[in-house]
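Removed: one protein chain of the complex. Kept in place: all other protein chains.
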Amino acid sequence: MEILMCIVAGLLFAAAVYLMLSKSLLRIIVGTGLLSHGTHLMLLTMGGLKTGAAPVLGENTASYTDPIPQALILTAIVISFGVTAVFLVIAYRAYQELGTDNMDQLKGTEADD
Amino acid sequence: MIDIVLKITLVLLAIAMLGLTYRLVKGPTTPDRVIALDAMGVNLVSIAAILSILLNTSNFLDIILLIGILAFIGTVAFAKFLEKGEIIEYDRDQ
Amino acid sequence: MINLPVLPILIPLIAAIVLLFVSKSILAQRVVSVIASASTVVSAMILMAKVKSDGIQTVDMGSWPAPFGITLVSDMLSILLVLTASIITLCVVLYSFRSIGNGRERFYYYPIVQFLLLGVNGSFTTGDIFNLFVFFEIMLMSSYVLIVIGGTKIQLRESIKYILVNVISSAIFVIAVGFLYSVTGSLNMAHISARISEISTEPIITVLAVLFLIIFGLKGAIFPLYFWLPGSYAAPPAPILALFGSLLTKVGIYAILRTYTLFFYHDQPFTHDLMSLLALLTIVAGVIGALAYRDVKQILIYNIVIAVGVLLFGIATMTEESIAGTVFYLIHDMIIKAALFLLGGMIIYIAGTSNLTKMGGLIRQYPALGWTFLLASFGLAGIPPLSGFSGKLLIVRSGFSEGEYVGAIVVLLSSLAVLYSVVNLFMEAFWKTPETPLPDVKKRTGSLFIPAASLVLLSVLYGVGTEAVYPYVMQAVQTLIHPEIYIDAVLKE
Amino acid sequence: MSLLHWAILAPFIMAACVPFVRKKATAIHTGWFVLILPLVLFVSFLQYLPVTMKNDSIMQTADWIPSLGINFTAYVDGLSLLFVLLITGIGALVVLYSIYYLSKTKESLQHFYVYLLMFMGAMLGVVLSDNVITLYMFWELTSISSFLLIAYWFDRDRSRYGALKSMLITVFGGLMMLGGFLVLSIMGNTFSIRELAAQAPELNNHPLFLLAMILILFGAFTKSAQFPFYIWLPDAMEAPTPVSAYLHSATMVKAGIYLVARFSPIFAFSGYWFWIVGTVGLFTMVWASFNAVKQTDLKGILAFSTVSQLGLIMSLLGAGSAALHFDSLDDNLYTAAVIAAVFHLINHATFKGSLFMVTGIIDHETGTRDIRRLGGLMSLMPITFTLSVIGAFSMAGLPPFNGFLSKEMFLLSMVQLAELDLFNLETWGLLFPVLAWIGSVFTFIYSMIIVFRVFGGKFQPEKLEKKPHEAPFGMLISPIVLASLVILFGLFPNLLSYSLIQPAAASIVPSIIPNGGQLDVHISFWHGFTTEFMMTIGVVIIGIILYKFLPKWIGMYDYFPGKVTLNNLYNASLYTAERGSHSLTKSYMTGFIRSYLVYIFAFFITILGFTIWVKGAFRFDSSNTASIGFYEVGLVIVLLIATATILIAKSRLTSIISLGAVGYSVSLFFIIFRAPDLALTQLVIETVSTALFLLCFYHLPKLSRHEEKRRFQIGNAVIAAGVGLIVALIGISAHSTKLFPSINEYYIKNTYTKAGGENMVNVILVDFRGFDTLFEIAVLSVAALGIYGLIKLRLEKGGEQNENE
């Protein structure tokens, strides 16, 4: 399962990179979203999967899954949410101000600096 | 015995998910997609519930409730979007 | 007071919260900002004295023993950098009063600067690799907001690139932490170091070393990961640029320095040679950029890249001497870059443009600015007895003694390129006869000049008083060269 | 800090006072105030003469950075004292001269004198420092003050050009020299020149010896304007003439000579030293004297002549190094070269200083320095004429001036070299006297040009801006003093022999002088019809002939390709550096974020791929992995389909919804992998994010997909696949190399007992690692504030105006 998840995460990374290399700003941001999904799955996988019960005490079980990656992912999820939100709003404002969401037209040269 | 039944159910649910994903992707209209998404929510609830039984834990019950709520809000939001083209109005008296 | 190492992080946090409450009044914000920044500086000084006398200070957050909780570790390196960062922030805040504009002040400029400082100080202090990520994120988030605050066209355009690059590096950072956790089973840096030293030959560690180099290299702007930097840094106004130029890239360098002395020192023939190669390429790339532009901001920005290359070369050489040089140079570069960007901001403000071909003749009306700038330029180029010299001296010397002749000479000659670029800037802006005569009325620049000039003064003192700083730096170097000191201090074995 | 240190620092302190003096005492020319210092210094340094005449020395140390071995050590021996006297002596004369040269009303005197004093202090520092790092510091300071002085009239483009050029070249040399010092310090483990010199024999066998030597010679050659670095000196003539007289002929350019002399004890035994210093010097001498002839600017001639004379001294020092190969002083012919070098150094300072001042006078009184416009000034400016005759004839090597003596000694040394059987000289030795002679001929010619083109010939008042007349007396004092010295040293050379020359020469070649011994320095005016005398006669005859027929052959300079000069090389390389880097930068700094990402990812793939491959880091271990259920595979497929949908989606709504679907699938995985907290959070966050996406992109154009070239698409796909592959590979390897137990056992044990909770993840979040959470919410807060500011604050002006209020 871990190997499979590594591959899945790799595929998510690949898809994310592909999207980030495209011209459309929206696709780029969607790409960052995929990237964070891939990251979280990979992080979870690194702690080992399904090695025990959910890390909540009180149920009769011999072992628990590793709680550390879960806690880390939780932090990472929230942070990437914040980043995505800011990114989205910047994109939205950029579209308002600059009138395009095509990255080619957002390249900027020294001439207009 | 019950385990096998549950696992079969899970497989079926997974197939249902695939079908719904197809609808989600294919569309062709936005309402199609929204309904697919809503149904996926129901599917998620089922999967979570069955997994709870399988894993013999009550930890996922909150999730089930949460999915229900989110699916509700989501569907409402989409419905409004489809009807008014806007999700949140600033001042509807204007 | 066992919580002393927390203070340089806590004070900005509390300050930011207070600033949020008083966001309506600009005057109150200014007062609180100054008081908070000054007290951060003071607390850092007290902490430094403590570290000097008692050695590494650690605090286990929440009383959870290392390696299970998060441990803050103030060794000499981190506290030196924290102190420098705090001083710079204080000066930038003072400079901002007149330059940043009421609009930005009303929209949380000051609290976000405090958050930035908090992130920077935290990154320098933390002893936990994931916590480092969190501090990176708060620093980055603040920088996203600062780079775009005001919402002008160029800011919006460049911030997109900036965020995108950093999102990628953050994502890689998280998975790299995951990999490291998978291999070593720990997150505490001292603990990881101890565990890695038991398995030093594992090839996966080398791979992770390169991975971390990429992550921190993206933040620290090394070749070939620096391309996002020049455009993005040119967007925000001068005080923000000063913060970015002096603090953000240096955090990346700090992280490389820390991880490569604590974790990844086992496969030096591979990792450090790679780094050394990249360092030289970074210098060359920076030099090419610095020569390419006739624009105040761009020239100074590419000088960041050059400095990063020099620092990286110091780390890559990895002897006691070169690490000492790196620490010397790191602190120098933070101060002088902040000063130069602030002075550059004044030049742009006075001339109304950052294009060198359109300005000139400023020396007649602003002699103090001109000479201060020239002095800072010489400092940047490492002309003795100014501050850049001792660091560069040690780096080059160890380069020669380790047989890295080409590298040492490239580092030496980079000074020439630096000198050329900034002196050329000086001549164009201050000496050249302007195409259009300057207006007779002088702009009032006193309140801008004082913070900038005090940074230059600090840099001069740092250079002349190298002897006074030396014991501090050497204490920092000892910890870096002998990771066991760090490990023992944290794990209390 | 001893008196010696204060002597070095005094000019700097004085410099700090100058602006106040200038402001307060406006009636008096600031120069009078400044003049005190060099005079006092000159007199006070004279007291060291008795010490150095005994070949003794004085060393005073003050700590600066002892931890790094960098100390402020002042050291006086014969060589330094000679230079100190030159610096202060000529300095005093130059300041005096400048008082009349620079108007106190029109010029910004405070700048001039601050720079000049800075230079004086720096120069004293260079010649008195024992520590190489301090020496380097003062060395760079001379470059900087020279930069400032050349750019004194900074409005002029030529001034700025010359200033930058001189600084670039000399600082370049300085940096190389620093490198050399550092290499030396690695070899000898000290920064002290004295201590290094003491280890000279060991250093000679060190593998880094040659590197150190070459690097240090870079410093000397750039500063002393040796070929091919001399090009900065002619352009430095944009400086006010007193500066040219002081820095660019008498003192600063001699710093390189000083350096070579100072390091002779360490390096001179090496054959490389002999060859490099000797040939570079000699070639410079010939080349520059040859070029001087075609100059039309009076100062240009003098500049090239300075280069040439510096080359002469340099070659003498090179030749003198041969002396070290003889054990005793007896029958050691080559010490003569060293003595000649020192002697000529003094002589050059006197005659060239006076010539520069004369040029300044001419410029000042006629308004031009162009020899094509000058002529026939002999009767109008008789004193100036006399002075220039003395200076120029001395330079040409004519008796009875001091130049004659040292020129003779130079020719003698070169002739003797031809007879030396060291360093393969058997084959090439003859070249030395021949080149020396040719150089002398050209020297003779340009000396004549200086005198007769300006003062002889026809007076052309129509070409002059001013009506020329004799200079005021004050301006003439300094050149008169110098010219008298020229005659004095010419007639009574032995005034200097044992007071200055012997001690200085002894410091250059200390190893061959027995304790308490002295070099034999007896300079005699007449020593028979020797080879060198015959050569001088030849120089004069051929010189006169060539000078007479100058118009006939001056045209041959045109045959030299005008474009392939070193100057053009310098200009072109700067230009190429700027333009080239500009276009290079433009080519990769495209502004396209895609390009940057491609660089980053390409680097990511190659370097990590390379590392994995080289290190064999890939591990595959499926022993402790969890089982895979059917439904899990189903979910994986769902996830991948949703991902693929995003890739091919045509409308933004589809891609946003698909992203949501991916998010929900991920949360489902969280459920399967027993992470209820994650699943909860992921579900809510996904919903909110999707909502945000929809909100933000409500206004975006319907078709947000921009058609891309197929080539790009394929490239993107390859890069994407590469990144994915690398990530997966490292992931698998990392998972397969779990080498240590995780620290998580601690949490499982202590969650209830110590932290009072049951949900481990939550307890970690708020307690064990609550510190993370505190800053994580801070991140969120910043994000919210940023978004608020982004939407509400709209500064309409462009980025540049932000600097304004």
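As written, the chains take the letters A, B, C and D, and residue 1 is the first residue of each chain.
Criterion: a residue touches a chain if its C-beta (ideal position, glycine included) is under 8 Å from a C-beta of that chain, and two chains touch if they have at least 3 such contacts.
The rule we apply is simple: contacts and distances are computed from a predicted model.
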Listed names "Molybdenum ABC transporter ATP-binding protein", "2-oxoglutarate ferredoxin oxidoreductase subunit beta", "Dihydroorotate dehydrogenase" or "Na(+)/H(+) antiporter subunit B", with the criterion being the UniProt name of the chain not displayed: "Na(+)/H(+) antiporter subunit B"
Which displayed chains the hidden chain touches across the whole complex: A, B, C, D
Given A:21, A:46 or A:89, the one touching the chain that is not displayed: A:89
Residue of D:109, D:513, D:765 or D:795 touching the missing chain in the full complex: D:765
Chain B residues that touch the omitted chain in the full complex: 59-60, 62-63, 65-66, 69-70, 72-73, 76-77, 80, 83-84, 86-93
For chain C, the residues touching the chain missing from this view: 1-3, 6, 10, 13-14, 16-17, 20-21, 23, 59-63, 72
Touch list for chain A against the chain that is not drawn: 54, 56, 58, 74, 78, 82, 85, 89, 92
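Rule of thumb we're sticking to: only the chains that are shown with their structure count from here on.
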Chain pair with more C-beta contacts, A-B versus B-D: B-D
Centroid distance [mean C-alpha coordinates] between chain B and chain A, Å: 22
Centre distance in Å when chain A and chain C are each reduced to the mean of their C-alpha atoms: 27
Centroid distance [mean C-alpha coordinates] between chain D and chain A, Å: 49
Residue list for chain A, restricted to those that touch at least two other chains: 9, 20, 25, 28, 38, 40, 42, 45-47, 53-54, 56, 68, 75, 79, 82-83, 86, 90-91, 93, 103, 106, 108, 113
For chain B, residues contacting two or more additional chains: 55, 59
Parts of chain D lying in touch with chain C, wherever the complex brings them together: 63-68, 70, 133, 136-137, 140-141, 144, 147, 151, 154-155, 160, 163-164, 167-168, 171-172, 175-176, 178-179, 182-183, 185-186, 208, 211, 577-578, 581-582, 584-586, 588-589, 591, 593, 595-597, 599-600, 603-604, 607-608, 611-612, 614-617, 619, 727, 730-731, 733-735, 737-743, 746-747, 767-772, 774-776, 778-779, 781-783, 785-786, 788-790, 792-805
Footprint of chain A on chain C - complex, ascending: 130, 133-134, 137, 141, 144-145, 148, 151-154, 156-160, 163-164, 167-168, 170-171, 174-175, 177-179, 181-182, 187, 231, 234, 293, 295, 298, 354
Chain B-facing residues of chain D, complex: 629-631, 633-635, 637-638, 641-642, 645, 653-654, 657-658, 660-661, 664, 667-668, 671-672, 674, 676, 679-680, 683-684, 687, 690-691, 694-695, 698
